[in-house]
Structure formats: structure tokens, C-alpha cells
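For this depiction, one protein chain was excluded, whereas all remaining protein chains were kept in their positions.
For reference, chains read A, B, C and D in written order, and residue numbers begin at 1 within each chain.
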Amino acid sequence: MHAWLISDSPASRLQASAGRFYRAGGLLLRNPLAVAGVLIIGLLIVTAIFAPWIAPESPVGQNLSNRLLPPSADHWMGTDELGRDIFSRVIYGSRITLMIVALVAVISAPLGLVIGAISGYFGGWTDRVLMGLTDVFLSMPKLIMALAFVAALGPGIENAIIAIAITAWPAYARIARAETLTFRNAEFVSATRLLGASHLRIIFAHVLPLCTSSMIVRVTLDMAGIILTAAGLGFLGLGAQPPLPEWGAMISRGRVFILDQWWVATMPGLAIILVSLGFCFLGDGLRDVLDPKSAGKS
Amino acid sequence: ETPPNLLVVAQNIDDIVAIDPAQAYEFTSGELVTNIYDRLVQYDAEDPTVLAAGLASDWETDAEAKTVTFTLRDGATFHSGNPVRPEDVTGSLARVIKLDLTPAFILAQLGWTPENVDEMITAEGNTITVKYDGDFSPAFVLNVLASRPASIVDMETVMANEVDGDMGNGWLNENSAGSGPFELQTFRPAELVRLKANPDYFKGAPAMEGVILQHVAEAATQQLLLEQGDVDMARNLTPDQIAGIDSDEIKVEAFPQAAVHFLSFNQKNDALTDPAVWEAARYLVDYSGMVDSFLAGQMEIHQAFWPKGFPGALEDTPYSYDPEKAEQILEEAGVELPITVELDVINAAPFTDMAQSLQASFADAGINFEILPGTGAQVITKYRERTHAAMLLYWGPDFMDPHSNAKAFAYNSDNSDENYQATTTWRNAWAVPDELNEKTMAALSEPDADARLDQYIELQQAVQEESPIVIMFQAAYQVAMDDDVSGYVNGATSDFVFYRLVEKD
Amino acid sequence: MSFNPDVPSMRLARFARSLGGFAVVTALTFLGLLAITFFIGRVVPIDPVLAVVGDRATNAQYETARIAMGLDRPLIVQFFSYVGDVLQGDLGTSVSTGRPVAQDLVRVFPATLEMATIGIIIGVVLGVPMGVYAAARAGSWSDQVIRVLALLGYSVPAFWLGLVGLAVFYAGLGWVGGPGRIDVFYDGLVEPVTGLLLVDSLLDGQMDVFRNAFHRIILPATILGFFSLAYIARMTRSFMLDQLSQEYVTTARVKGVSETRVIWGHAFGPIRVPLITVIGLSYAGLLEGSVMIETVFSWPGIGNYLTTALFNADMNAVLGATLVIGAVFILINKVSDVLYRVLDPRSR
Amino acid sequence: MTEPLLSVRDLRVTFPTPQGPVEVVKGVSFDLGQERLGIVGESGSGKSMTGRAILRLIRPPGKVTAEKLAFQGRDLLSLPEREMRALRGARISMVMQDPRYSLNPVMTIGRQIAEALRVHENLSRSATRARVRDMLEAVQINDPDRVANMYPHEVSGGMGQRVMIAMMLIPEPQILIADEPTSALDVSVQAQVLDLIDTLVKDKGMGLILISHDLQLVARYCDQILVMNAGRVVERCAAGELDKATHPYTRGLLASVPRMNEDRDTLPTLDRTAWEGT
């Protein structure tokens, strides 16, 4: 199997791409930080999938006589102001976090990628208009813009995610454009045009795939920020609707207890830090592996 | 540590929009107006439940002639040094009507309009005659004249600062021109208010040389400041924080408030029009569960629209959490379940917690709330437009007369969309039965004080029994302060917060 | 190799043209910024009139206020009349503070500016050497420590860190002052000249005030500094790694240049340019005002102002603050452009 | 010939790769006196790596081992980094292969050359400037003062190569390793520059290692020639006897160059099966 994967003369498309992933995976696994990242994110995914089996209690079940209990054997992370088990809430909250992460990655990265690639590839007025738009979005405060969108779209976690996604794409557009510029005059692009390929084909089949690896790196690194933006919305009371166990909203609600019942805000805070770190580690590791410029450096 | 002659208060003051008494309509600005200005008659620091003499030393009511005659106190002066003249009184009251900003409606109830106000309020020598138009109990009239917009401003100074015919409104929103115990020294929105004592106050100079309200939005930060001794008083701590305070140097004082908290159902939503649903709802609120936990000390169970502690309040609390009973009611009435509706709530403590508790207890009976948290402005916008379904909100009287709340909870003579009213009834599209409407108007004009109070009790009972409004709690206000602070008076509304008697030792 | 010596008049013309182009682009960006903000603000389901008249106003009062605010006119008219006013220097009146927006901004922006500036200074002074050091020792344990520290800066929720910081350093250890810009009893002692308390108190020679203000700004600024440090150190490290693998670095080593000089004299040179962009972006980010830090520290800054305004649909305030932030963003971009030219001979 | 300036025995350079460690220089040995040694070979044969290994410029994770790597009898591999630094530039220096990437893009050419001098000699500013100027003139740069103030991106590839040479010659090293020093120069300038290096070898007794893939060029300018293939030296001969080379690889290389008056129908290509290659 190993030999099949690392063969430098693969016999099929499948083997070639499997080999590519295998090699990248191998490199990734040799990077300790990246391994930590993979483990943390793996943990997040497993937790999200198996939340009902892991969580000892319901995330919304209230018990007003068990309010604000400190961490103990019964309640590993204590209980919150409505007597809910924080551990169970954190476990269920991983689903929301995962959804935020996934949806933003699915919405804003491709959006930024396409806008940036089109802008960079065509240049001229297209570029000026698209980049002007990007600049406008970029120069608006992120959280404020997200807030405005949430306010406009109405509360709810889906809307919060859409709002975050809308604020996140300009950075990706910038990167994609910069990258596109570096090879829009490359000979392989000229060669493809000479074969009669249309602009769209070149952008989607040739330009975009080249931007994706740095985009993946960037997206994983930005995930921390995105989770925090979501938490910020929660902090300001928007975003998830109660009683959803969204981590940011949990911290937000727990912050008045921070001096006397530190665990209410701190436990979801630690969860955020852990997952953010996981993405950062993974992103850093991916950068080492995927980014040809820094390949081979630790 | 704070200086001995200065009271430093940590408080969330970002609600202030205007501090001109003719415009001020927020909680914090109400406090400022109270401490900076005087009214002819006022509820005062010594006992905020008793109507006392203000700038008027004496007054006489004449229900027949629909007039009240005030005799102006001798020797009262404004902060500017100008004496308080009868022209200031007439001018100030007329100014409110002519500017017609939000609180003007309180005075306008007396039948005053920009056209007639100069005739309705007249001065002669040392007396001021106030006429009103309508069948009002004199008690009601005096309560109106003790309200915030009836504050007397230094007309000479104010008119000197008039810009574009605004009667000094712009200037008064950044400065003060009153005769009260304190003078405004600095006001920076969402940052700081600094009050300076008025040494010549006619009831004696305040003990403190100054009061500083420092804007601190975070409750946890307020707690830290108080514990560090960097402020003398923290105004926005939560019950849990208060319960957690174990320092000997900090004491907590509780003040019952006039605001009542309720859950209401918009009658434009078909699922919520069945009186059985209203009734079942009364048994689905975990009153004591909430009051004993996260609302501890912050709210009391109260199920009528006029707050207890005030004459005319209905203090019965016939309903308690009883899901079986609720289910039975719903079943007997054949209500189609489950009902799923949105519940709008202000996204701040303790409202979201209350909403979650309601959500949990109502769910047992098949009424599912989808909680929609929003900013205060967002929630009110929706409420005004009557597009909500269920609403968790509170109501504080505009002035301390039962009519203020009766009108809001038991009166709605025209439920049409065009007839916008800021009342709980209209906003929930509840067409109040005619009988109730008539009773409300009758109570307003009842000249006999005791009979009048009885009528209000009846009104409260009616609303308690059958209305789409479930009144649950009456607020209390807990203020944590340094142990050596004494004399802080906090009445039932923000209009009754007094710093005049505060001392530190 | 041909040289095209610039004739002065030509250079001037080119400069003017680039300036003109810049002005047009900037103006369009602003217009776009305003348009987006404006229309978002209008679809927000919050009624701006409410902030003015309060929740119990009568219908008549409500209507009067609505007309006075010009909200009865078509959206597009409102927008252009707003833009017209802005062009005349009138940002309108904030409905949530009742004061002219321009006056509010003069009050809140310096507070943010002061904190952000100290924050970015901390971020740069610590972050850049940390990044360089980590890159120079790539793979060592100190590199790993710096990396993890930097990544932590990406991952910690600001408000949580702020509260914990206050609890530890203010309440626990008493090392720093509490929330707010200054002790209330020092308030008003110095006449605002720049609006920056630290500067004003120094100008005024009031050392007490300066010390007090410094005590209070240091914690929030350090926390902001930590976040920018994280970003700056990370980027520095990665730029530096790029440079250290370049051939010219080897060339320098061939010459026998010392390692310190290889790093700071050679490899650091070319990264100054991208680093400036990074620092500029980071600074712009801080200047937007961190709502969360400002809330926790009761800092009367622009982030807080903007958020409050947004919550009240106080569009004049929102637009005014957005304008200021947009201007800062564009200004910083422009400054880094200029620095680019100065520092990178390739771009001249 | 007395004791050689540089003595290399069994030099190996290894890089770890995902497929395991790869030896890119596989046991190269030679001695260098005050003479001119040419190293030729196709791309990737390990020429540059050999040069870098001598100066200990292979960065981790690359590893250098040798039975012997001695400069005037001093073992270079065990020398502390500080002493090695003193040696670099002053005693042994190396003209890097690609001037476009080998010059600091944000430092003027003058400063870069001056730095090479200043690291090893304490000279006044004006003396330094004069030396830089002379050196630039020596490598056939017409307007040295102007060029000294230019940045690398402002000069052509050919000028860059000459600047590189000037920079490496200015501390007057005892050994110069020149890695493709003239590939971007046009034919006439190439000759002048190589002549300059030649003079230094003759007058100052400098040792020269000239790395190139241009067989004719190496044959013309060197005394000894090493032919490298896949990390090994496959042939060593005196320059004059290149056309008598015996190794099939060398012969193949020679034959595959088209000639001006070409009359062959196909060019002979290397039959890589004749020796174990990549």
C-alpha cells in the first residue's frame, strides 16, 4: 500500500491524487503542531457527531435548584445560572461551532476565491471595480458589519453565520487576486489559451486550483478569528438564540459571574481557545506542507 | 479610594439621550432631572411616597373650578443665582407643551395645548393658577404636576441660550438650569456625569460636594470597582453578584420598584386569542422558581398592574406554577396543541434567563416559544408595529398615579391599526371590553380618593383574571454600596433617586 | 540599461495625476462605504425615530420627529442629502446622544486612538523581535514557544481576557488602574487639546494625571498589544523564514558577515515592506475600536460608540463613525504605500 | 606544488526527503593548489552543492560529511562558526550562481560590496569607497559611481554577475569558488571578466574553482577539470586533454553540443544506461 501510494509513476489518476494526499498527509503528520491540530479538530468532529452519547445531560434541561454549582464529579464543568450542566452544553455547542466553521468555509472562501481570481485574471476595470468593492468591505469594521447584517437578517445562528461569511470574504479575495496576478501571465496560462480554452475555463480549471492551497491554509488560520467573531456576536447578545449552547453566548452570559463563579464563562472560553488553537496549529502545519514557498521549513 | 466629599457611582448611563426636562425620557436622565430640578410639588428624598412641597410652599385644589393654586416658596434661587419667579413656573410648563417632545403627553393630559397653555397656567404676584380641562381627580392632577416634565427651569438662562426657536432645548441637553440640590457640571454621553452640590438649596445643602456617575457597562467591572473601593456604589449588579458579595465593607440596599414585568400575547396571532391559552399561561410561569434563583432580590411575585407599596395596589397572587392545571384548562377548551410562537425578549440579563425559564415551563404544556433576543430598540420597534407574537417586557408608570397604568393595561377604546397608542393593550391588539374601558375612565374622574382606589383594585382584578397579559413580577432594585455610605434614597422609579441626603463617614 | 531621467515638470504632472486618481478612488470608496452602511442601516429592523421620541410618544410626536429626521423621503434622496451634508462638513446629530456626531467623534476617537497606538507599539516592539528570533531559530523549542504564544493570541476571546486581566492585575495584584480612561477625580483637570489624555497631561505638565491615565491605559492596551503581537510575530516569522532561505542571505554569509548582521542587516531589510502592511492592517484593526475591550474597560471609544449607535439605528452616528474608520483605513493604507516607496527601492 | 590550499576527500552531502535521505554529492575528492580547477557536469549533478559544502553553507537539514576537508591544513568541518566566518570571504569566497537572487534587493550595490570589505578590514569610508570603485572598474563596469548607487533590480543580469564577482574578489581571497560566473554575459564581456580572474590567480596565487556546464569555456580557462555526474566525479583530466576524455558521459556531453557548421542529422545523445545515472 505504502509503495503504491508513494510510487513516482502512478498508473492511474486515482493513484496519482491518492499519492499526493498521502505524501501531504505524511508531511503533515511529521509536524508536531499540525498533529496537535488534527487531533483537536478530530476531537471536535467526533464530539459533534456523538454529542448525545457523550453528554451526560440535556443541554437545555434546566434545574433551578442546581444553579451555579462548581465543577464536581457530577458536573465536570459545573452548572450555569439556570442549573444546566455546562459540560453537556459545551459538548453540544461543538455542533454549532462546527457548523459555523463549515458554513463560513463553504461560503466565504469560495466567494473570495472567485471574486479575487476574476479580478486578478481580467485586470483593468473589472479589477478596479471588484477590488474597490473589496476595499469597501475591508475597510468596514468586521464585527460591526456582522452586527449590522445580523440586525438586518434577524437573529438566529444561521443568519449570524451568513453575516460572518459576508464579512470574511474580502480578505480571501485579496489573497486570491494577489496569487492570480503572479501567474496570470504564466506560460501555462498562455499555453492553455492557445489551446482555445475560454476565460472561464482558465479561471476555474487552472487559476482557482492554484489559489486553493494557500486559501485552505488561510481559512484554517482564520477559523480562530471566525469562531471569535461568532463569540463576539454572542457577547453582544446576537447570534445564537437561547437556549442554544453556543459557546460565545455562553461566555457572554457567564461573564457577570466571572468573579465568583469563574467556571461559567471560563469553560466555554477554554473550549473556544482549544478549538481555535487546533485550527491555528493545523493551518500552520498546512502552510508548511502546502505552501511551496515555505516547504521544507519547519 | 474615593475622596470623602465626593460620591462616585458606577452605573450604566448609555441610555441617556436628552437631559432637558422637557425631553428627558430615559431612566438615567430621569434621575438627573430629579436631582437637578424642582417641581411645584414633588415626591422628595425624605419620603418618596408622600407628595411634598417643592417650589410651591402651599397649594389649594378646587375640583369644581378645575384649578389648583400654588403659592411660590420664598427665597428659592436657581443655580445661576436668579430667583425662582412665577414667570419661570409658567414659562417652564408652557415650554414643555410648546416643544411637544415625548414627555409632553403627561402634561397634555390636563387639556393643555400650545394654543391654550398660556391661559391655562397664569401667575399673579406670588401665586400660580393652574387650570385643567377634564374630569380628573385632583390627586391625579397633582401627580401629573409632580412628574418629570413639570420641572421648573430657569427661563431667563434657558431663553438666553435659544437657538433657532428651540427654546433652549439644545443647550439644556448639555447644561442645566435648575434650582435643585445639584447642578450639572459635566456630561459626556456614555462616559461620565458630574454633579456639583448646590450650597444654597432651599432644603439645605447636600452633604456631598459632588456626585459622579461613571459609565461602566459591564456588571463584573462594576463589582471589581466597588470591591476595590474605587467607587462608592454600583448600580447594575446582578442578583448572583450581589449574593456573592461577602465583604464586610459592602452593603446592599434593596428598593421596591414600580415596574411590573409581564408576558403578553399579541391578539393578531390567531393561536394566542383563546382565553384558555391566556389562563393556562398564568399557571405555566414558574414564579417562585425564578424569584428564588436568578431573580432573587431583583423581582418579587406580583400579579397586578399597579405595583404594591403604592395606594391602590392589588396584592393578591392567585396564580402559581401548576402545569397539570394548565394542561387541563387547555384540554377542556380544546385548544389545538402544540402552539409554536416566537417570544421576543431584550437580549440582556435577566430577560433572556426569564425567557428560557418560560420556554422550559411552557413547553411542558405544548406551548413552544422560539426565543428571539434583540436589542431594546429592536424589540420595541416590533412591539410598536404589533408584529410580535409573545412578548416578555416590563412597564413602569409615567407618573405615580394608578391611572398611568390603568390606561396602559385596562383601556383600549379603539383597537384599529391607525390609532397608535403606547399602551400594553393596544400594542398587543387586545380590544379591551367596553365595560373595562368605562371603568377606567370613571376611576380617573372619581373625586373621592378612597373610592377611587377601590375602583382601581377592581380594574386590576379584571385584568388579572382575563387578559392576554400575564403580569408576573414587580421589580426591586438592589444597590451595592460601600458600608460607610448612608442616606441614599431610591424610590419606586428612576424619578425618585435622590443623592441629596447621602453621607459618607 | 537605459535611464529615463525624470524631467521635473513631468514628475510633477505624474504626481498630480496620481494624486487625482487617488482622490477619485478614495472618494468612490467612501461613497461605496457610505452607501453600504446606509442601506444596511435602513434595512435594520430598528426604528430610528424611537431613539428620539422614546417608546411612549404619541403618534403625532412620532410623525413630527420622523419628518424632522427626513425619514419620510425616499431612501435614495435621504442618502444623497446625507452625502451632501457630509460634503459640507455636517455629519448630522446623533439620536442616541442628542449631540452633533462630529462632536461625539472628536470625543470618542482619541480615546481609541490612544489605546490602539500604545497597543500597536507593544505589538511591534515585542512582536517583531519575537518573530525574527523564532525564524532565526526555526524548529528550536523557543521557536515553538513563540509560535504557540502567538497562536494563543489568535484564539483567546478578547472580553474574557479583559475580564480576567482586570480581576488579576487590577483587583488581585493592584498593579494597574481600573476601568475607564482616568480616575474620576482627575477628570477635567486637563484641558483637552489633542484629546489624547497622555499627551494632554504632559503638555499641561500634570504628572499626576499622566501617571493615573497611564496606569489605566496600560492593561487594555497590553491586551490589544497581545493580539497584534500575535499577528505581527507570526507574520514576521513567516516573512523572515522566506528571506532566510533566499540566496542573498547565503551571499552575505559567504562574505563572512556575522549572524546578527545577516539577520537584521540583510534578511530583515526586504521584510520591512510587507511588515509595514501587516502592522498597518493590524493598527487599522485596533483603530476600529474593539467593542469588547472597550466595554469591559468602560473605555469611551469609537467601537463602543458605533455599536451603541447601531443598536439604536442611530444612522448619523453609524455613518459618521464608519466614515472615520474608513478614512483611517485609507490613510493607513496610503501611509504604508508611501513607506513602501521609501523602503523598497524596487517600487520606486 | 607544495601543500595544497584546499584538500577535499570523500565529501558527501545528504538531504533528507520523504523517500529517505538522498545523497546529492557522493564522495568527491580533489586537491586545489594555486591553480584553476574546473567542475563541469549537467544540471543537478551536484556542482553547486560541492562548492557550498566547502564553505559550510549547506543549511540544515542538509548534512555534510567528509573524510577530510582542509584549508591550508585547517579542518573546516570542525572549525567553530566564528572562525569559519572569519575565513569566509577573506580566505575563501564564492560567486553565487544566480545574481538575480543572490544580491540583497534593498541594499545598494556599493554598500553590499563595501560590506564584504568592511567585515574583514578596517578602512576609512573614503578608502572603502575608492576600493569599491576600483573593483567595479576592474570587472568592466563603465560608470562605477553610478552603479554603486543602484539597486540590484536596476542592473541587468550581466552587470549583476560582475557585481557579484567584484564583491567576492574585493577582500582578495585565497580561494575563489565561481559558480557559473558568466552565464548571463555576452561573449566578449565574458572573456574580459574571466581574464581578470585569471590575472588574480597568476599574480596573487589565488586558487580558483570554476563551476560551469559550458565545456568549452572550462577547457579554455582551467588547468584541471572534474566532470561530475549524479554527485560523483566521473572524470578528471587536464584541461587541454578534454577532447581525449575517456568516460562515456564526458564524451557524450561533448558530442551532444551542436556545432556552428552542423551537418549531423541527429545529435548524439547520452546513453544513460552506460553508467548508473538518475
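Just so we're on the same page, contacts are C-beta pairs under 8 Å (C-beta built on N, C-alpha and C of every residue); 3 or more make two chains touch, one makes a residue touch a chain.
One rule holds in what follows: contacts and distances are computed from a predicted model.
Between the names "Hydrogenase expression/formation protein (HUPF/HYPC)", "Heme exporter protein B", "Putative DsrM protein" or "Glutathione import ATP-binding protein GsiA", the one given in UniProt for the chain missing from this structure view is "Glutathione import ATP-binding protein GsiA".
Shown chains touched by the hidden chain across the complete assembly: A, D. Within the complete assembly, A:P10 is the residue of A:P10, A:P71 or A:P110 that touches the hidden chain. Interface residues of chain D with the unshown chain, by the touch rule above, are 42-44, 186-188, 213, 215-216, 252-253, 256-262, 264-270.
Summarising the interface, chain A meets the missing chain with residues 8-13, 15-16, 20, 186-188, 190-197, 201, 205-206, 209-210, 292.
We adopt the following convention: only the chains that are shown with their structure count from here on.
Separation of chain A from chain C in touch steps, taking the shortest path, is 1. Interface comparison, B-C versus A-B: the pair with the greater number of contacting C-beta pairs is B-C. Chain geometry summary: the mean Cα position of chain B and that of chain C are 40 Å apart. Remark: chain A and chain B have CA centroids separated by 47 Å (rounded to whole angstrom). Annotation for chain A: residues touching 2 or more other chains are 151, 154, 255, 258-259. Looking at chain B, residues 218, 220, 224, 375, 378 sit in touch with two or more other chains. Partner chain A is touched in their complex by these residues of chain B: 218-220, 223-224, 238, 240-241, 244, 286, 289-290, 292-294, 347-349, 352-353, 355-357, 359-360, 370-375, 378. Listed in rising order, the residues of chain C touching chain B in the complex are 44-47, 50-62, 64, 95-99, 104, 107, 163, 166-167, 170-171, 174, 178-180, 183-185, 187-188, 295-298, 300, 304-305, 308, 311-313.
The part of chain C that touches chain D in the complex is made up of residues 1, 245-248, 250-259, 265-266, 269-270, 272, 343-346.
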